[in-house]
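One protein chain omitted, others in place.
Note that the chains take the letters A and B in the order they are written out, and that residue 1 is the start of every chain.
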Amino acid sequence: MTAPTLEPRAAAFRPGVGRRLGRWLSRYGLFVYTGLAIVYLMLPIAIMILFSFNKPVSKSNFAWVQFSLDAWLNPFGALGLESAVLASLRIAFVSTLVATILGTLIGLALTRYTFRGRGATNLFIFLPMATPEIVLGASLLTMFVSIGQPRNELTILIAHIMFNISYVVVTVRARLTGFPRHLEEAAMDLGATEWVTFWKVTFPLIFPGIMAAALLAFSLSIDDFVITNFTAGQTVTFPMYIYGSYRIGVPVQVNVIGTIIFLTAVGAVVVSTILQRRDRAA
Amino acid sequence: MGAQLRRYRFVVPYLLLAPGLLWLAVYYVYPAVQMFIASFWSGSLSQGYTFSLSNWTTYTAALDRYQEQFIRSIVFAGLATLLTFAISFPLAYTIAFRGGRYKNLLLFLVIAPFFTSFLLRVISWRTILGDDGLLLGPIKGAGLVPEDFRLLATPLAVITGIAYNFLPFMTLPIYVSLEKIDRRLLEAGQDLYASPFMTFRKVTFPLALPGIFAGTLLTFIPAMGDYVNAELLGQTPSTRMIGNVIQSRFLTNNDYPTAAALSFILMAGILVSVAVYARLLGTEELTSGAV
Partner (left out) sequence: MIRRPRFAAPQEEQMSEHDPILGRRITRRTMLQGTALAGVGAFLAACGTSGQSAAPTPGPSAQPTVAPTDAATAPPTEKPKPSDVLNFANWPLYIDQDEGSPPKSPTLEQFTAKYGTKVNYAEAVNDNDQFFGTIQPPLQAGQDTGWDLVVLTDWMASRVIRLGWVETIDTANTPNFTANESDVYKGVPWDPKDNLRAPWQSGMTGLGFDESVTGALTSLASLWTADPRWKGRVWMLSEMRDTVGLTLLKMGKKPEDVTEAEATAAFAEITKAVDAGIVRSFLGNDYKEGLVKGDLVLGTAWSGDIIQAQLEKDTLKFVIPDEGGVLWTDNMLIPKGAQHKYTAELMIDWVYQPAIAAQIAAYVQYVSPVKGAKEAIAASTDPEVAALATNPLMFPDDATLAKVHIFRALTEEEEKSFNDQFSTVMGN
């Protein structure tokens, strides 16, 4: 680790150390930095997981009191938490399904066909992502109010599908651009119709991309707060539950649910990576 | 038959686009139009609203009354973006150039916080940064800072909170850009006697610009509209951002005209800054997927 330096009579002065430190930094500095950055990124998550094992004396879960599995054994022990989580899951599933379908169709159109208005469509798809969530939520609320539509789970669903479409399109498009068209052409040369080619050749190959987009849409939907807050009416979703309860004290069960969601997402990624590796090996 | 097929092929992309675009048209464009109309309303929810073009004064009144929050939002979002960039760039660089086998793992670790609820992350920071909390408690105990020092309820807390939330958004696009750089270009630079720093400045950095552009936009734009960080971490009136104002105008005061006007001013401001920014950087790869 020490770089070879020419240090005649180094004992008297210490340029060596300085230079050694310099070299060390330039070699490993970035890694140390990355390590620190990762720690910084993980810190709130670690706190969240840690405090899910806490047993606070008061309603607020801000100081460590003692280790306890109480909240884990009874994850829905807070009033209203279960219905909030179920609402979030329902909305996430349905909005992911619809948005993935709609977005994949758009992605396919954008990457595989040239047509008039393609550039404009590209820009148009980008707009919802560029709009701050508060503007998206507020405009939906204004519209619902002006047409007299009461806000409930349906309006939340509509909003989630809307903002998810753009993210699905971008993700699918990224996957599709490198797509080997020659495989399709080969299939068609061998007599397959377009429809059959699509389902037998194209779709299996782009499926990982679609799944990635679906996963992204799902996590965006489960986690969305701002837009949901505006369009929810009286419905309570999991993030809204957290927001509503932080004033009085977030129940420990919320940390438990958050940890479960986190581990599920991590698990999903790990599993899909393993499957991909196996695919590639096979 | 051939002509039919050709016509069919012509229509296909539009068919594919139709459902999704229709959805966006109804639930993105129409609400935006509706909000624009609402910004010209006068009246109240109980008495009803009337549309009148002469209500353009709502815009000037809103700008005048909330200019402090607008400016503060720009400053906070800007500082947060700079901070995020400062943290993310070395991180992305390391992963792209020194990641080796661990690239995917490191990327995964960068995205992982994203898998928890955004609110829970902010609340965790509230716990960590509390006046006598996990961070300040020991520091105050050791006498390093005065007793009444606080991190919460300061602009610093809001800026770092926003920066934290958007780290993945900044890191990923920069990583993608850096990763695409052909290593041979870097070698060429060195062959031509450029120092590592010069190579970086003249080759790496410019090639990373599309990613930087995308990352800064993905950070700055949402940061401008943020209100959760300002509310949970900022807490004081002097840290309120324009997002808080819009939220309170809509949900607490039911003042739809002003709230709609503010939203449009915010959108307009963002679009203008993005256009200027794109001009400055000289790249227009906005839409073609630097993301």
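Just so it is clear, a residue touches a chain if its C-beta (ideal position, glycine included) is under 8 Å from a C-beta of that chain, and two chains touch if they have at least 3 such contacts.
As the structure is a prediction and not an experimental result, all values here were calculated from the model.
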Among B:Leu152, B:Ile174 or B:Ile212, residue touching the chain not depicted
B:Leu152
Residue touching the undisplayed chain, where the options are A:Phe76, A:Phe115 or A:Phe179
A:Phe76
Contact with the hidden chain only, please: which chain B residues?
44-46, 65, 69, 130-133, 148, 150, 152-153, 235-240, 244-245, 248-249, 251-254
Contacts of chain A with the absent chain, listed as residue ranges:
55, 57-60, 62-63, 74, 76-82, 145, 148, 150-151, 233-234, 236, 244, 246-249
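Just so we're on the same page, only the chains that are shown with their structure count from here on.
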Can you list the residues on chain B that touch chain A in the complex?
10, 12-14, 16-17, 19-21, 23-24, 27-28, 30-32, 34-35, 37-38, 87, 90-91, 93-95, 98, 104, 106, 108-110, 112-121, 123-128, 130, 133-134, 164, 167, 217-218, 221-222, 224-228, 232, 243, 246-247, 250-251, 256, 259-260, 263, 266-267, 270, 274, 286-289, 291
Can you list the residues on chain A that touch chain B in the complex?
30-31, 33-34, 37-38, 40-45, 47-48, 51, 61-63, 101-103, 105-106, 108-110, 112-113, 115, 119, 121-136, 138-143, 145-146, 158-159, 161-162, 165-166, 169-170, 173-174, 177, 219, 222-223, 225-226, 229-230, 238-239, 242-243, 246, 250, 254-255, 258, 261-262, 265-266, 269, 273
